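Please find one structure pasted underneath; my questions will follow.
With one protein chain withheld, the remaining protein chains of the complex are depicted in position.
Moving on, here comes chain A:
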Amino acid sequence: MTASLATGNLHDALSPIARQTLPGRLSTTGVFAWRALVKLRRVPEQMTDAIVLPVLFTLMFTYLFGSALSGSTGAYLHELLPGTLVFTALLVTVYTGLVLKTDLDRGVLDRFRSMPMWRPALIAGSLLGDAGRYLVSTTIVIGLGLLMGFRPAGGITGVLSGIALVLLFAYSLSWIWTTLALLVRTPATLTMASFLVQFPLTFMSNVFVDPATMPGWLRTFVEANPVSHLVTTERALMDGTATTGQVVGVLLAAAAVTAVFAPLTMYLYRSQR
């Protein structure tokens, strides 16, 4: 019968397989990080936004407004690039939520949730793998900046610590998106929410324009905006003038966001449907 499978093989494949010792928490987390990295390779579309937007913004702002805003494109790029780095990382974090939402909707997670394993591993691992995504987009921004003449005074150390700090911040921020992913009904809602939150937060900050030129009420908002603080710290790191206080401030903010949204994510994940 043509419809038949290789019945002999089927019997072999079903002959009792010894259950293995289940992997520990760390290994399980590692397996899910591996999955996130494989997905990054298999779904290159995920990266398009993360690459195209920052490249577009860096080129556009530098050459369109650079001379008008800072006197020269070179001077503006010096201010803009650390800001673009932050802008990019913020933008990409929403994908962590989108991937989780897609997994939930497709029922992929049902199988994992019906298996004996340490439950937080799935989300912790995925977030870890997503750090790969942030690394790709930040590297592209820095690379483009160097090509355009960005010469940070802080040298390699300044740039690397700048990247490390922004990755850490992005990691903490992605817990907000995983929380929202477990609350919203459709992935489109999540995208919408990300626009509503990210655009005001990034444009009403010191990423693109010097707050000194803004009306007072707006300047108050901009100066209180945590994105502005992160950008100021990033600029200082790349200039080699960052103070411990600045860096610790960002680290504390990241810790605070994680402390609230990581447990919230896990609570919502455990009580799914």
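In this text, contacts are C-beta pairs under 8 Å (C-beta built on N, C-alpha and C of every residue); 3 or more make two chains touch, one makes a residue touch a chain; residues count from 1.
Just so it is clear, contacts and distances are computed from a predicted model.
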Just to verify: the chain that's not displayed, which of "Cell division protein FtsX", "ABC-2 type transport system ATP-binding protein", "ABC transporter-like protein" or "Ring-1,2-phenylacetyl-CoA epoxidase subunit PaaC" does UniProt list as its protein name?
"ABC-2 type transport system ATP-binding protein"
Would you write out the residues of chain A that touch the absent chain, in ascending order?
2-7, 9-23, 28, 31, 34-35, 38-39, 42-43, 103, 106-117, 272-273
